[in-house]
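Note that this complex is displayed minus one protein chain, with the remaining chains in position.
So that you can tell them apart, the chains are marked A, B and C in the order they are listed, and the count of residues begins at 1 in each.
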């Protein structure tokens, strides 16, 4: 019944950070949430800013809240700025419409959680999230 | 003197969702508020995102808060973005200026509540709200 | 994969309210949350107070947050008042440690959601929640 375990979340975090070191990223924070938006695992690298845990969680939470990855949310925010400004308040500050929030799907395509990464350029954050999710044998969905 | 009952609100929710299925909408969340902005009934379809209950309520609450449907609020937000950005804070995150929030009026034209729907394109959300309100024998006001 | 559906949640709400009418309860509000604490369905009866939606949700959310029903949380709050006072803030006001918050388990014993009812004496609120859950073919856990 448990479709997304701490073991899987831990693999995602560690594989994402290993990829960040290969890419020479700035210090990152990686958050993994379950389908209900609750934290399963988080690591903040030495030197990663003190707001990064909240940003990483907001990238992941926003993806779950809207059912789309941060890349799609960023596009929509650009075309509907007033609505997305409202969404930050509606959500209590739990949305960050920017790449680096990635939905996690199981083999049947069900959303089982989300990953949010913050600390470098959003494209690099996103690449590390995708690598981590792949290493755990799950499907990354950035759309 | 009770002008908007749970029975009516329940008809609205179920008729709106029935219409959504006819239209093949994405999974929706439907919220019905009384004239005081308090929840009477809500249903979230399987697969509708975890932020949808708050968005649906904010569409309805915003309509009541300003006395206009979400379609009008969206137009105004486009021409007065700073004011609407302020309104999201002023309201404590209870306003979503986007179509899909519809005022409910009785036969005498009094506002008795509002419906908010979220999950598909705002125009489709609004169409489902209007259908639901009509099925309950009440007047939908999107302006 | 979906272990707790809107159809089940709707049966719970309607069966709980039918039982409330049999018992002659005061007007109730019934909230059904999924395992992540997000609203699936809610109905507020005519005359049920305007804070009842929040109380009903807090009974259910608190049960999910702590992994125990409101009856157990009430006992613990009586013996650890400072901690439970802190928990109301820690949770952002999403906990109500009082009977009427009931965990919903599936046939395998997994928590799939929770029901919260507010409006009458907590024991009656709880009885209606249990009846509703039973009518949906699921297991009610008040402990």
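Operating definition for what follows: contacts are C-beta pairs under 8 Å (C-beta built on N, C-alpha and C of every residue); 3 or more make two chains touch, one makes a residue touch a chain.
All figures in this text were calculated on a predicted structure; none of them were measured in a lab.
Taking the complete complex into account, C:66 is the one of C:20, C:41, C:66 or C:98 that touches the chain left out. By the touch criterion stated above, the residues of chain C touching the omitted chain are 36-37, 62, 64-67, 80-83, 85-92, 94-95.
Although one chain is not displayed, its contacts with chain A can still be listed: residues 2, 5-6, 9-10, 36, 38-47, 50, 53.
FYI, only the chains that are shown with their structure count from here on.
The distance from the centre of chain A to the centre of chain C, each centre being the mean of the chain's C-alpha atoms, comes to 31 Å. Remark: chain B and chain C have CA centroids separated by 25 Å (rounded to whole angstrom). Inter-chain centre distance (chain A to chain B, centres taken as mean C-alpha positions): 30 Å. Shared interface positions of chain C, defined as residues touching 2 or more other chains, are 36, 38.
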